[in-house]
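I have placed the structure first, in the form of structure tokens, so that the comments after it can refer back to it.
Of the protein chains in this complex, all but one are displayed in their positions.
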Amino acid sequence: MFGTYDVPDQRNLLDQTRQGIIGKPLDRPEAALKVTGTATYAAEYRPENCAEGVLVTATIAQGRVLHLHRDEVLSMPGVLGIFADKRMLRRPAQGTAGQAPVQDVREVEYYGQPVALVVAESFEQASHAAKALRIDYAPEGDVPFDAGKAEYESGQKPVILGDLDEAMASAAHSVDLTYTTEGHASAAMEPHASIAAWQGDVLTLWGSFQMISHNVKELADSLRISPRNVRIISPYVGGGFGSKLGISHDAIAAAIAARELGRPVRVVLTRQQVFDTIMRRSETRQRLRLAADASGRLTGLGHEAWVSNLPGEKFAEPVTQATEFLYGGENRKLAVNVARISRLTSGSVRAPGEAVGMQVLEAAMDELAEKAGLDPIELRKRNLPASQPGKDRPYSSRMLVEALDQGARAFGWDARKPRPCMRREGEWWLGMGVASAARVNMLRPASARVRLEADGSLLVQSDQTDIGTGSYAILGQIAGEMLGVPITRVRVELGDSSLPSGAGSGGSFGASSTGSAVFRACEAIRDRLAHRLGIPVEALELRDGIASGQGRSRPVTELLQGEALEQVGRIKPGKTQMDYAQASYGAFFCEVAVNAFTGETRMRRMLGAFGFGRVLNAKTARSQCLGGMVWGIGAALTEEQSFDLRDGRLLNHDLAQYHVPCHADVPALEVILLEERDAPASPLQAKGVGELAICGAAGAVANAIYNACGVRMRSFPMTPDRLIAQLPDPIARAAD
Amino acid sequence: MRAFSYDRASAVADAAGAEARLIAGGTNLLDLMKLEVELPTRLLDINHVGLDQITEVEGGLRLGALLRNADCAADQRVRRDYPLLARAILAGASPQLRNRATTGGNLCQRTRCGYFMRLGTRCNKREPGSGCDAIDGSNREHAIFGVSPACIATYPGDMAVALAALDASVEITGSRGGRSIPLRGFHRLPGDDPSRDNVLEPGEIITSVTLPPPVGGRQVYRKVRDRASFAFALVSVAAIIDIQSGRISRADLAFGGVAHKPWHDPEVEQALLGEVPSPVLFARAADLLVAKAKGQGENDFKIPLLRRSLIAVLAEATGV
Partner (left out) sequence: MPPTPPARFKVNGTPVQYGGDPRRSLLDFLRDELSLYGTKKGCDHGQCGACTVIVDGRRINSCLTLAVMQDGCQITTVEGLGSDDDLSPLQRAFIAHDGFQCGYCTPGQICSASAMIAELAEGWPSHVSDDLLSVLPTDEELRERMSGNLCRCGAYSNIIAAIRDVMPVAG
């Protein structure tokens, strides 16, 4: 019972339990803390005598640090120490690394890399001292800064089926298109922060993390200490989006300095440092080849991507991840190639792969639909295979048709004009677009402890994090539902490495994985309660603290006889993960206005319909979808990292110049949650939702822009400069 | 931030002629001090010296140098008689910043060139004589008019663009007395000394900005940017257009995001005056405007974007 998930759990137990809270749109239990500003984030713990550390970053792109002019800085007011240790991180850790990333800051691999830490009594003293530290470098190295000048290597095993070239040549309808997307930043609102304090050999680190059990190992390995001597506390995390999957520079620097100085040290990255050093989503170039027969059925599908990363990094933006299973086409070529360049590390940024892969696939599908003379929804429906191409495994569940149909109805897709440039309001062209959403589903190893207290209340514990995703809410709902405890009597403790290891927050797997661990712990407790009541567990009904079944009924507190029942539940991915193609699905609909003069695009309306298995909390799930759609708007219209090609430095490294969408960019978004049960995905019949609503969204926007003004955008984000390059001149030159 | 001494001024007289750096709203100065692009050793807080009112003078309005941008845009007289100014202010920054930013400080705000704002780059504005990394670098935000081999930065503000179209004047006082200069002459082109953004001499302080008596016509401020709000202009257009007997009788124009100062081109205005408004006329004026523009590579798009924006504004203002 505590092993791997090998057989789909078809019981749908959460549909038979009677507490009636699973799936309900309950408020987050931590909500009052967040709206009053009393939830405590990493930088906000104040151990006695805490010193302040500020990182110093490189002003060369590649080379060696020859000399730090320490004396000039050590004599400055308040300065306590300068650290440039070989254990300090050169790169942040990738998600699920579980071991030290590239260390030793005496070498520089990209512009803006941390090379030292200055610690002082106050933040102001440390900030100035960090800027004042003069460093002599030996610039050397020949890694190019621009992917255009780099050599590519294969980033993942390509998928090659049949003969794509032949399929293209003999297709009734085909498109062969190349797209580009620019780099993205996670830009979580809370900058990375660590406070390190040692008691003997034991390190306590208050930090901002997504995957604590991995982060403990990364910290311990980087510091060459035992993981048993590392305690991480991270109950509230101000956003992650991939950037806090692995540990970053602040954690190790704080730990080293705190050890050396014999007092706690706080290190908070500046906003600019977060941009310069943490993680970027690689820019991409993508070639899409779609071949279809006369009826619009795909016969060939090519999706090749070119991305970039630092030398030695295994991560290559998995651009074609959803293309592998979403649509048919027996002749296939899917490949990701990675260029080795000197820019900050690329890694997971919310929905790695699909976020940029799906938007491009869905834009290309729109072009194919036009060529085939089909409504874009109809084209998609015609190309949903019965089993995953090339792997011949069934889909665990797939609500794509329902999403397209229900979304179309709710949005009013009927009103879409079949051709561009048919709706105009003053200066603005109006148009509608659609796209599919798809994101792989994953189950990850997780454990959680559930304790049914003698007084009948519940305590759920895991090192699972809540980065805004709703972990506190849904884990409590699962436990309360399973054990018949009102939600007001359920307490959830998270984000502490001393608790059982949850899956962490990443890859949309946190809720279903750690939720399954909670579920299994509760199952074991249900067994014991049923036994004490003297009935088979199948007959047990738990509600509001009463256990009943087969004509018996007793308060749970009586069954407990003054003692708590405690159980650790565990889950690991098993055969169901291999036997089924598992993904969450959905559809986007949007209406945009494009200014015929200036090329500005404004989102008028946007709707998403999503199916991701059981909805565990309709309020937090909807919020996850809203957030994803906002990211989709950003990818479509505003977000773009700008690098200096001479040294690889990120130029727009702040929130004024890197444009995440603001309130004014986002209309009232609509979300439809499609209930379904996906038994192969998890015993909860739930799948991931945290990333789904980005995956394809920007494609819908591109398609709407075409429908509005007749311009096919193949370069993202679709900023005014890119639009006007193709928009017809509203008034031809006077001289003409 | 480098250490500095701090003091509060209680009267304008304390501030004029002071060697200390003046701080009012602080929204740009503190930003740059944290980056150590600005390194004052003495800071004089002038938030308590008054100069924060709007007074009526000679048919126009005098805006105190310490008037907050938000108060200026909310003033009934400004909204009624100078909607261009209200619109320009409201197009800039965020409500929080506008609540602090002042008339004088806004005029003195510095470029947002990414190289200027980053130590470890060559920038003649920050470090005279060091060179300009923007010219061959990433220059999507940069100027298309009036650049020099030393600097291609833009003046980033919106309010001053409206003030240029309105032909406002700037009152300045210093240890050697006061003077008034047209706003159109307040900001400088970079030339060979980009470290100087404007014509203020050491020890001089802006005391007010004076708006001439209100004029008739339609007033339009159009700002094109990368997101719908809270972003600097790619280009902006300020226009006051009046039509008498079917012909354009007033065409006061200024352009933002395109030069080291609010850009003003009398030739373009002249080309419109006395003419019957029409798309062809607008295109001719816009062509005339951009004929003098020169892109730097990444910002080449600003030339057609400015052209299109001016045409759109003229169409909006004339109803053609």
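Going in written order, the chains are labelled A and B, and every chain counts its residues from 1.
Keep in mind that, in the parts below, a residue touches a chain if its C-beta (ideal position, glycine included) is under 8 Å from a C-beta of that chain, and two chains touch if they have at least 3 such contacts.
None of the values given here were measured: they were computed from a predicted structure.
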| item | value |
| --- | --- |
| Chain not shown: contacting residue from B:49, B:63 or B:91 | B:91 |
| Option touching the unshown chain, where B:14, B:45 or B:242 are the choices | B:45 |
| Residue of A:256, A:301, A:467 or A:672 in touch with the missing chain, whole complex considered | A:467 |
| Absent-chain interface as seen on chain A, which is shown | 27-28, 30-41, 43-44, 46, 122-125, 128, 186-191, 236-241, 268, 270-271, 467-470, 619-620, 622-624, 626-631, 654-656, 660-664, 666-669 |
| Hidden partner chain, residues of chain B it touches | 1, 3-8, 23, 26-27, 30-31, 34, 43, 45, 47-48, 68, 70, 73-74, 76, 79-80, 83, 86-87, 90-91, 93-97, 99-100, 228-230 |
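Just so we're on the same page, only the chains that are shown with their structure count from here on.
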| item | value |
| --- | --- |
| Chain centre separation (chain A, chain B; CA means) in Å | 40 |
| Residue ranges of chain B in contact with chain A within the complex | 1-3, 34, 36, 112, 114, 119-120, 133, 136-138, 140, 222, 224-232, 234, 279-280, 282-284, 287, 301, 304-305, 308-309, 311-312 |
| Chain B-touching residues of chain A, taken from the complex the two chains share | 59, 77, 124, 127-128, 131, 427, 595, 597-600, 602, 637-638, 642-646, 651-652, 656-657, 659, 661-665, 719-721, 724-725, 729-735 |
